[in-house]
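Omission of a single protein chain aside, the complex is shown with its protein chains in their original locations.
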Amino acid sequence: MSNQPILQVQEVTKAFGGVTAVNRVTFDIFEKEILGIIGPNGSGKTTLINCVTGFIKATSGKIFFRGKNITGRPAHKIADMGISRTFQIMRPYYSLPCYKNLVIPLFSPRAKRTGGWRGGGKLGDRDTVGIDILEEIGFERDSFVPYKMASTLPTGYLKRLELARCLALKPEIIICDEIFSGLSMSEIASMVPLIERLQMDGITLIMIEHRLRELFRVSNRIMVLNFGEKVIEGTPEEIMADEKVKEVYFGSEEVEEVMSHA
Amino acid sequence: MNIEERRKERVDRGIKVRTDGIYAIMSLRELSYLTMPRLVLIVGLLILPLVMPGMYWQRVISIVCIYSLLAISFDFLAHFVGLVCLGGAFFIGIGGYIAAILNTSFGFPPIFTIPISTLLGAAICTVLLLPCLPLRGVYFAIVSLMYPLLMARIIEALNILGGTDGIVGVDSFANRWIEQYFVLLMVLLSLFGMRRLVNLDIGLVFRAVKDNDQAVRASGISITFYKAIAVFIASAMGCLSGACLVHIYMWSGISQFALDFSIIPIAATVIGGAGTLVGPVLGCFILVPISELLRDFGTLRIVFYSLILVAFIVFRSEGVMVYGQRKYHQFERWVKI
Partner (left out) sequence: MAILIYGIINSIALAIMALGFALVYGVSRVPNFAHGALYVVCGFVTWSLLRGLNLNYLVSIILAMIITGVIGALIYQFVLIRVRGMAISEIIASYAIGLAILEGFRWWGFKGMTYTLPVFVEGSINIGDIPVDLHRVVIVGICAAVVASLWLFTHYTRIGLALRGMAQDERAALMLGIDSDFMAVVAMAFGSMLAGLAAILLLPLGNIVVEAGYNVLILAIAVCIVGGLGSWMGAVIAAFIIGFAQILTVVYWGAHYQMVVALLAIIFTLILKPSGLFGRQKELEERV
């Protein structure tokens, strides 16, 4: 990992009228690491990500990507620069088959520049590249699953489709917004190797999660948010031992369980 | 207790399944299943001017084709891009006025005015509609509604471009056969062209913009740009039909911004079957002759279509074409549960 952070978020604040959803949050991410962001519901995690990726304009603060100021840029420009994200409320293109879902990100200027999943050279037939990406993600190649309409697939497949949509852009950072939510234990267990392989392929990941056990196993560092403010940042072991974090999650059984299994 | 329950089940017809993919070549019967509807459409349209009794009805066919172009563009924008264009009259008016000006002031013959006014008109319409493209759908509807109304009033108030009298003395086509076959050909080209377009990659981007524009933005694609392309295509069709209209009637005036041109494409789409691109054409073939027959009733006919339109929407009817396609491809039967 290099020393220069790939993404720097400085004092980002977002206020919706009287409600301050994100309050002067500052953090850095280094290349090829996995940062987990946790916090109770309403702590501003998704709003923070929306500010970083350009879906919402931050009230104040700055965001730097590889040293370039990307604060306030429109969302598609930020995605074009290499920061892609998944959505908490899943949004595949329901009226299209799965592999056609990937044609759209493959149509973007970034995919045309970077050659999509294959990398380098011409993009070729987007349908085939789409099927390739789906295979990487875990859809069986010769089955009928990639050809089914996206509206007919269960959650596990759709979460993978979201990741595939990000991958089609050959991103440098992927921000996963609660990608484990709604999945069963076995489905999560089969997604963790995928995440680890993405990290090995050189992609930096930010994961917002509530499933702390799996997150702690996968991530390099954790950041805790509460009421829009950063409470603490550190390695999973440090976070698990910290008193402030226990206060934040006071009374939550799951956290108690995770802590006690440290 | 022996309660027998049944439900209705829709099953693809055998012949539809057999014609999926390459197997369609297997027999003449299966080939004809696929090609017949399209052949009937094409051949039917092409021989229509020949069988029409008299010049009046031949002109009606031309007018139907002009409305069809507008209706196809409305269907495309509404059901494939998600933009409801309530002002088709705007495209017709802009295309028509440009053609008329090019013809009377600069002396270009129709063979030049039509392409130029199509492209120039589409550019102007796109630029004028550009401010509302990054915004939510309802803004586009409102702005597209207002433009024809405003243009009519501005032309009348400022008395430019011929004012209420309009621009007269526009050349017509060389002869009436060219007149009719040109518009017919345009309709066929647009119809099949758009059907191809919506299945191309760029067409998928349009449909994605309708389905879920946040995901499109997250994929690094500028929504405004692609909506602008879609509006350009749709307004090109509208301006083309406006230019043809002006050359058919040899006159260009405020009435081109009239509500007829705005409401008939919408009604034709809803009645004919939204989302099929053929449905609107069919809808025009139904509505426009009725409109001509009702011409004596004045603007009552607009009331008539509007009410039918509302009835179709409220009762969630799927439209003639969608119903027809369903019947053609599938059959229903009762199945015991």
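Letters A and B mark the chains as written, and numbering starts fresh at 1 in each.
As a working rule, a residue touches a chain if its C-beta (ideal position, glycine included) is under 8 Å from a C-beta of that chain, and two chains touch if they have at least 3 such contacts.
All figures in this text were calculated on a predicted structure; none of them were measured in a lab.
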With the missing chain put back, one of B:I15, B:L119 or B:A141 would touch it. Which one? B:A141
Who touches the missing chain here, B:L34, B:V84 or B:M250? B:V84
Since one chain isn't shown, list which residues of chain B touch it in the complete complex. 78-79, 82, 84, 86, 131-132, 134-139, 141-143, 145-146, 149-150, 153-154, 157-158, 213-214, 217, 259, 263, 266-267, 270, 297-300, 302-303, 306-307, 309-310, 313-314, 316
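Following the convention adopted for this analysis, only the chains that are shown with their structure count from here on.
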Just curious, how far off is chain B from chain A if you go by their C-alpha centres, in Å? 42
Which residues of chain B touch chain A once you look at their complex with the stated criterion? 201-202, 204-205, 207-208, 211-212, 214-223
Listed in rising order, chain A residues that touch chain B in their complex are 53, 55, 74-76, 79-80, 84-85, 87, 91-96, 100, 103-111, 126, 165, 168-169
